[in-house]
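Here the structure is laid out as structure tokens; the discussion comes afterwards.
Every protein chain of the complex appears in place save one, which is left out.
In order of appearance the chains are A, B and C, and numbering begins at 1 in each one.
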Amino acid sequence: MPTPTAQQLNAARRGLDGLLGLELLEVGESEVSARLPVREEIKQPAGLVHGGVYAAVAESLASLATWLAVVGDGNTAVGLSNSTSFLRPITEGTLHALATRLHCGRTTWVWDVRAFDDQDRTCALTRVTIAVRPARDQARPDGGPPSAA
Amino acid sequence: MPTPTAQQLNAARRGLDGLLGLELLEVGESEVSARLPVREEIKQPAGLVHGGVYAAVAESLASLATWLAVVGDGNTAVGLSNSTSFLRPITEGTLHALATRLHCGRTTWVWDVRAFDDQDRTCALTRVTIAVRPARDQARPDGGPPSAA
Amino acid sequence: MPTPTAQQLNAARRGLDGLLGLELLEVGESEVSARLPVREEIKQPAGLVHGGVYAAVAESLASLATWLAVVGDGNTAVGLSNSTSFLRPITEGTLHALATRLHCGRTTWVWDVRAFDDQDRTCALTRVTIAVRPARDQARPDGGPPSAA
Partner (left out) sequence: MPTPTAQQLNAARRGLDGLLGLELLEVGESEVSARLPVREEIKQPAGLVHGGVYAAVAESLASLATWLAVVGDGNTAVGLSNSTSFLRPITEGTLHALATRLHCGRTTWVWDVRAFDDQDRTCALTRVTIAVRPARDQARPDGGPPSAA
């Protein structure tokens, strides 16, 4: 499967990425970039971009890039953990994000995602750990016992 | 200031909490509970609730409860870090969350937030660290140098 | 294999646990407790117990308990991540630790470890994520490519 372009991926965008307004810019094997216009709907009550937005953007970029790399082998990518540090608020303009791959093991991939403002000041840093699993396990990301439901 | 009720807080809801559809249930000094109906707009492409949603809900509960407790002293609450582990997917029904205060220091508060599904199975765990700062510092959560802009 | 007692495990103690002086107290399936006498050799330059000691104790307890539970099935336990928050210093007396299992999936276990002082005040909180892998993978905890060496 040829890797889809950012444009193709944006056109197929749905779920939370669409709700937030995430726009992919470049989707490479070890780096992914994106941006998100700041608006009231992504803020917390004090008028700053909500911390969950930084976490969500990082999770999206790391998951997508890992998934694109492993799906051809019958695997899928499932988030294990997301650890975000908040350094500087953004109140207007655009939230930019760059995900960089730090490690690609057989079962675990690790990404760092830097979020920055229009002046290129780092505003949040996220470390995302993604599990690579056979695609049949997709509905049970933790490998836990199957749902009783 | 008397602590507002969950009902009053839900009525004033805006920003990301409103976009996601977060509903506060109980807002106490050391525990806060909330819920969020699962719908397509909060999922990732594979049909599971997006990891960023767990992080966002946890951040909202911990920040709100800390802020309510310190605002009367002229302080504000600003997120320092959010560390979420994903344990089990949710694909339908309701996402429930319970935030429990672990530590309330003079400058740092720590919360654990447990997200669970309709069968009370733990789906994600978040540790949120909140800084307590004088309210005048609100626009500079990290205490960094003032923006040049 | 019958689960060894804390006494048997302490007698077999070696490596970092021995260097630090860790003493196991109770080793159960979902809870493990231990203690560590505070001495100069485990402090940082300002005279407080070094942050790495809290991380190390938590890692030991979570890894040991997971390993004991899975080794009978031909599996091993390998640490994936360790996230410690420091809340209050300890300068003398004894460091106590209690590990509580939060999640035991097929491939991932999650533990919370609380470190506390002689007055039962919480001093550090650690979340430890342990991977469960077939024992033959032991030398490659991350599932990464085999060493070229």
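Throughout what follows, a contact is a pair of C-beta atoms (placed from the backbone, for glycine too) under 8 Å apart; a residue touches a chain by one contact, two chains touch by 3 or more.
Note that the structure is predicted; figures quoted are calculated from it, not measured.
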Touch with the missing chain holds, among B:T91, B:T108 or B:T122, for B:T108
Touching the hidden chain in the complete assembly: which of A:R14, A:R39 or A:H103 does that? A:H103
Of A:S33, A:T76 or A:T129, the residue that touches the missing chain is A:T129
Which parts of chain B face the unshown chain closely enough to count as touching? 80-81, 83, 103-108, 129, 131, 133, 140, 142-145
What chain C residues would touch the chain not displayed? 14-19, 40-46, 48, 50-53, 55-60, 63-64, 76, 78-89, 91, 119, 121, 138-142, 144, 147-149
Tell me which stretches of chain A touch the chain missing from the display. 83, 85, 87-88, 102-103, 105, 108, 110, 112, 122, 125, 127, 129
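Everything that follows uses one rule, which is that only the chains that are shown with their structure count from here on.
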For the chains other than chain B, what are the connected groups under the touch definition? one piece
Averaging C-alpha coordinates per chain, one finds the centres of chain A and chain B separated by a number of Å equal to 19
Chain B to chain C, mean C-alpha position gap in Å, rounds to 29
Which chain A residues touch at least two other chains? 80-81, 83, 140, 142, 144
